[in-house]
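Complex shown without one protein chain; remaining protein chains in place.
What follows is chain A.
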Amino acid sequence: MSILHLVNKSPYERDSLDTAADYMVDGDAMLLIEDGVYAAMSGGKAASKISGMKVSVLGPDLAARGISEEKLVDGVTVVDYAGFVDLVESNDKVQSWL
């Protein structure tokens, strides 16, 4: 029973990314939205927390914050709103780490 872990807070302001990462098990996926997308920037201290995990980021939230796709950690996938829906649909549950 796979879970999609949604993180919408900056990893430098809240601990939701840490907790979500700890709760990820095989088959789960993570989607970073809103201020959560800052975790996917390479060179940042938070980047190491998501390495090796199945992580997607919401493209429109990246663009709003001036983050180009070249700045992302390797292995991170950029999705649009339709991709967000696909992720929700392809996992059994959604856990929002508010």
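By our rule, a residue touches a chain if its C-beta (ideal position, glycine included) is under 8 Å from a C-beta of that chain, and two chains touch if they have at least 3 such contacts; residues count from 1.
Operating definition for what follows: contacts and distances are computed from a predicted model.
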Could you check which of "DNA-binding protein", "NitT/TauT family transport system permease protein", "Lipid-transfer protein" or "Hexameric sulfur relay protein rDsrEFH, subunit F" matches the UniProt name for the chain that's left out?
-> "Hexameric sulfur relay protein rDsrEFH, subunit F"
Mind pulling the chain A residues that touch the left-out chain?
-> 8-10, 12-13, 34-35, 38, 41-45, 47, 59-61, 63-68, 71
